[in-house]
Structure formats: C-alpha cells, structure tokens
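One chain of protein is taken out of this complex; the other chains stay put.
Every chain is named by a letter (A and B) in the order it is written, and numbering of its residues begins at 1.
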Amino acid sequence: MLLGPALGLSAMLFTIGVAGVLLRRNAIVLFMCVELMLNAVNLAFVALAQVYGVGAYLIAFFVMTVAAAEAAVGLAIILAVFRHNQSIDLQNINLLHG
Amino acid sequence: MTETVFYVFAAAAVISAALCVLQRSPIGALIWLVQAMLALGAIFVLLDAQFIGVIQILVYAGAIMVLFLFIIMLLNMGRTTSDIRGPAGIAATIVLAGLIALELGGLWAYSTPRIGREVRASAGFIEAGKAFAGGQAVQDATAAHGVVGGIAPPLFNEYLVPFEVTSILLLAAIVGAVVLAKRKV
Partner (left out) sequence: MTLSLLAVQVAEQAPGAELGAATRLAWLTIALPLLGFVLNGLIAIVRPQARRLVSLIGPGVLFAAFAVAVAIFLEVRAHPPDGPLILTLWPWLHVGDLRIDLALQVDQLSIAMLLVVTGVGSLIHLYSVGYMGADPGYARYFAYLNLFVAFMLVLVLGANFPVLFIGWEGVGLCSYLLIGFWFSDKANADAGKKAFLANRVGDFGFLIAMFILWQTVGALDFVTVFERAPGALTTAAATAITLFLLLGCCGKSAQIPLYVWLPDAMAGPTPVSALIHAATMVTAGVYLVARTGVLFALAPFTGLLTAGIGALTALFAATIGLRQYDIKKVLAYSTISQLGYMFLCVGLGAYNVGLFHLITHAFFKALLFLGAGSVIYVLHEAYHATHSHEDAQDMRNMGGLKQWLPVTCGLMWIATLAIAGVPPFAGFFSKDEILAATFARGAEQPIYYVFYAMATVAAFLTAVYMGRLMAMTFHGENRTGEAERSHLREAPAVMTAPLLVLAFLSAFGGALNLPGFAGGKEALDHWLEPVTHAAAAMHPLAMPTGTTEKLLIGGAVLLSALGLWVGFRTALGRPILPAREAPPETGFARVLYHKYYVDEIYNALLVRPLVWLSDKVLWRAVDQALVDGLLVNGGVVGSRWLGALGSRIQSGQLGLYVLLFLVGAIWILNTILR
C-alpha cells in the first residue's frame, strides 16, 4: 500500500519547502518554495484518494488551478515591486513597517 | 516492483527539492523545481491518478514554471549574489523546520499504522485500493468510464459551484495581473 510512504514523502517535501521559505531572500525563489509546499500538499491529497474517493482528486485539481492564478498575480506584484525598487531582495522591501 | 519505482521517484523528488532550495542561482532553482514536479507527476501516475499526473506536468511544470522562467528572464536575474540568509536565518530555519519535521513526522507515525489496521485484506500495493469504499468507488468509476470519465461527473455535478467560482477567480487573476504589471499610462 502506497499510502504510508506517499504521506511521508509529502511531509518531507513540505518541510523542505518551509526551510526554503525561511532561507531565501529572493522573492521569486521564495515563491518557488511556496509552490513546492503546494505540491507536497497535492501529493497528500492524491494519496488519500484511496480512502476518500474522487473528491480528493478534485481538490488537488482545484489547488492546481488556484496555484496558477496565484502565480500569475504574485509574479505581477513582484514585477511591479521590481520596477519601484530595482531589486527584489526582501530585506529592502519594508514599506509596510510600523 | 511498484514499491521500488516509487522509492526511486521519491528519492528523486526529495533530492531535487533540496537542491532547488539550496541553489544560488534562481534559474538553477527553477530547473530543479521542475525536476521535482516531474518526479511527483510520476508518483501521481503510480498512485493511479493518471489524470492528475498529466495535469501536473502540463499545467504546473509546463505552464506555471515557464511563467516563472519568463519573469526571471524579464528581471534579468542570471547570476546574482547569493540570497541565502545569514547565520541567524539558518539557525531559525533549522529550528523551525526541525519542529515542523518533528510534528509532521509524529503525525505520520501516528496515523499510518491506524490506516493500515483498517485494511481488512492484506493486499498488494495496488489492490489495497479495494480496501476502502472511497477507493473502491474510484476503481469502479475508472473501470467503467476511463480515467477522465471517472473524474468528470463529480466535477460537473457535486463540485459545479467550486468549478464556476474558480473560473471567476482565474478571470480576476488575469485582470489583476494585467493591472498590476502594466506600465503607467
């Protein structure tokens, strides 16, 4: 049965994604690590379709769709920020500080 | 046999992900991420979710990652100085990621035997899908209408509303992206 190992893999990938989010300062690479986390979650859903039926597949499907939309908008934001700051290093983007 | 294949692809995915996170150049990171996604796509197929696996490769690896690539090219970020955080960041990473690993590991260790106990018959990898009602339904649907035909009816019946909402979401995303990214006119 692949469920166990699949869930373990999902956990590992998620952790790596978290590590990446915490480690990187480049906005685009950070975004990519977030995509990695989303993938890990997708894997978990797909693995659990054996238990919960087709609904799990569909959730994974929707996750992918939303990830696409999110990627589009997020990258547009990064583009706009780059035009303003000439850099996408997260250290320098702190206009919202209080 | 399936096991071995699974473990190979799993290893590939993990190594690719690790390398993605640790690459200095953004392009390199991107390529490794694509590799991880391809490995995941294979795993999806192994898990009898052929449709999702293909969609993964087509949409995720194919479209989304290419989008990323466009942006990286657009911003001219070839080789840059390393953007990995300093020692403080690494320490925080190790602590927090370690905690998450522990938590998720604990969760995994807890739930997997329980799921295993619910399997009435000790079947092989793939036949285990017969052990749960949900998985049984998936198998039946795939047998009756094929892979896509198994997913389609629920998508347009029970999950119609999320479907429509998602389409509106995509519309919003398109408009948003255009507005955000355009130069001032």
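By definition in this document, contacts are C-beta pairs under 8 Å (C-beta built on N, C-alpha and C of every residue); 3 or more make two chains touch, one makes a residue touch a chain.
No experiment lies behind these values; they were computed from the predicted model shown.
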Item to complete: Using the touch definition up top, pick the residue from B:Gly28, B:Gly89, B:Pro162 or B:Gly176 that touches the left-out chain.
Response: B:Gly89
Worksheet entry | Hidden partner chain, residues of subunit A it touches | 18, 21-22, 25, 27, 30, 90-91, 93-98
Worksheet, complete the sentence: Had the left-out chain been drawn, it would touch subunit B at residues 85, 89, 92, 96, 99-100, 103-104, 106-107, 110
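We take it that only the chains that are shown with their structure count from here on.
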Response to the item:
Between subunit A and subunit B, the Cα-mean centres are separated in Å by 9
Discussion item. Please output the residues of subunit B touching subunit A within their complex, sorted ascending.
Written reply: 2-3, 6-7, 10, 13-14, 17-18, 20-21, 26, 29-30, 33, 36-37, 40, 43-44, 46-49, 51-52, 55-56, 59-60, 63-64, 67-68, 71-72, 74-75, 77, 80, 83-85, 89-90, 92-93, 96-97, 100-101, 104-105, 107-108, 111-112, 115-116, 119, 123, 125, 128-129, 131-135, 137-138, 141, 150-151, 154-155, 158-159, 162, 166, 169-170, 172-174, 176-181, 183
Worksheet, complete the sentence: Interface with subunit B, subunit A side, in the complex: residues 1-9, 11-20, 22-26, 28-29, 31-33, 35-36, 39, 42-43, 46-47, 49-58, 60-62, 64-73, 75-80, 82-83, 88-89
